[in-house]
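Of the protein chains in this complex, one is absent; all others appear in place.
Chains here go by letter, A and B, matching the order in which they are written, and residues are numbered from 1 within each.
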Amino acid sequence: MVAPMAKPPKNKDDLPLTPLSKPRIASTGKTGSWRTFRPAVNREKCTKCRICWIFCSEGCIELDQDNSPKINYDYCKGCGICAHECPLKIIVMEREAET
Amino acid sequence: MTTLKELPTEEYLLPGHAACSGCGATIAIRLAQKALGPRTVFVVPACCTSVLQSAFPFTAFDTPCLNIAFEAAAAAASGVVAAFEARGLKDVTVLAWAGDGGTVDIGLQALSGAAERGTNFIYVCYDNEAYGNTGFQRSGSSPFGSRTTTTPTGKREHKKDVPMIMATHGIPYVATACVSYPTDFVDKLRKAKAMTGTRYLQVLTPCPPGWRFSTEKTVELGRLAVQTGIWPLYEIVHGKFEFSPPSATLVDKAKRKPIEEYLKHQGRFDSITPEDIDELKRWIDESWEKYKRLQQEL
Partner (left out) sequence: MTQVIVETGNRVAGLACKAARAQVIAAYPITPQTTVVEQIADLVETGQMDAKYIRVESEHSAMAACIGAAVGGARAFTATSAHGLALMHEMLHWASAARLPIVMANVNRAMGPPWNIWADFSDSLSQRDTGWIQFYCADNQEIFDTIIQAYKLCEDKRVFMPAMICFEGFILSHTSMPVRIPDQDEIDDFLPPYNPPWLLDVDNPITHGPIVYPEWYMEFRYFMYEALENARQLISEIDKDYGRRFGTEYGGHIEKYLCEDADLIIFSMGTIGSEAKLAVNRLRSQGHKVGAARVRVFRPFPKDEIQNLTKNAHMVTVIDRQVSYGMEGPLHTEVKASLCSGKDSPLTAGFIAGIGGRDVTAHDIEAMVNKSIQYLKAGRVEKEVNWIGLRE
């Protein structure tokens, strides 16, 4: 369940009485900007075993109804665990394009 | 034995958090939340988790989380448990979630006290074998021969065996786990949840920047730790010792992979001497003899 978007405070009147943080996706930002390599899944060969999903360090792989993995590239840090653990080796780490 | 297909797909650790790329601890958090469900309150001392959750005003934790001082996880959790009991709140799990620093060293007193009092909570020590949060200084949980910033030529002491210390407290459940064996960890947490009293789990969470390995190997290294026997998986349920399936076959020393297979990937062992490797092997073998005796004792 993705929590509703919490808003950042603008001045002290927006603050709670003590530091209380609200749950929010992208709490540190769009961490996808951290990566050098991005995982590409070969969907045709995927057997939907869920291994990439369970070992994702970021928790940014969602599963479709049929267990197909969908990587959220806004947050993927490119660690490569999914590619390394995929039993069929159908996830390939590709270098991010130069910007 | 739960399968991957049976695990809930909801995520309570919201992505876009501050953990290092390839962090083993976040895998452990996700697994713990899937095992225990959203009616779980985390009590987190100073450790990597207190930082990876992100800075105010947002948190990656979609389960309630009390941050507390480094040594105080088990004590603060004791207070939360007492408050819930006083209020008659029954279906909420109190989970102390601490690194090895806040458990094995500075947090050991509070943990021992809570266990001796039979405090009704689950305590998970996620173990990256050093003080990760502050840049990887040695902890009592760092293995022999490993380089940390305060043991630059390799730690001279062996890893403190906290699961055994906890078992000696006579608590109903002690288990070791590893993120590379996710369903084993989930099953152990679920078993713990169904019990009452103090339940202690220590889960190995490999750390790419600390152990100095390429980020994609986090899960592979956890697996090798188990396969070489340096991190055995077991449970002690009401005092009865039992190896978990991935370790049960390794009682035969010949079936354990050579330790070099594990050490060679890790920069923290890159200057370990052959003598130190022999010492490490001796310790591993001796530890297994100890576990075998425990297993036979019943």
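Assume a residue touches a chain if its C-beta (ideal position, glycine included) is under 8 Å from a C-beta of that chain, and two chains touch if they have at least 3 such contacts.
Small disclaimer: the values here were computed from a predicted structure and weren't measured.
**Q** Check the options B:Cys20, B:Cys65, B:Ala177 or B:Ile259 and report the residue that touches the missing chain.
**A** B:Cys65
**Q** Out of B:Ile29, B:Ala75, B:Val179 or B:Leu201, which is the one that touches the chain we can't see?
**A** Hidden-chain contact among the options goes to B:Ala75.
**Q** Counting contacts across the full complex, list the positions on chain B that touch the omitted chain.
**A** Interface with the chain not displayed, on the chain B side: 38-41, 43, 50-51, 53-57, 59, 61-69, 71-72, 74-87, 89, 92, 109-110, 112-113, 116-117.
**Q** Which positions on chain A touch the chain that was left off?
**A** Residues 3, 9, 12, 15-23 of chain A touch the chain absent from view.
Please note the rule applied: only the chains that are shown with their structure count from here on.
**Q** Under the stated contact criterion, what part of chain B meets chain A in this complex?
**A** That would be residues 4-5, 7, 9-19, 21-24, 26-27, 30-31, 38, 53-62, 179, 182, 208, 214-220 of chain B.
**Q** In the complex of these two chains, what residues of chain A are touching chain B?
**A** Answer in residue numbers: 1-3, 6, 8-9, 19, 21-31, 34-35, 49-51, 53-60, 62-63, 67, 72, 74-75, 77-81, 83-85, 93.
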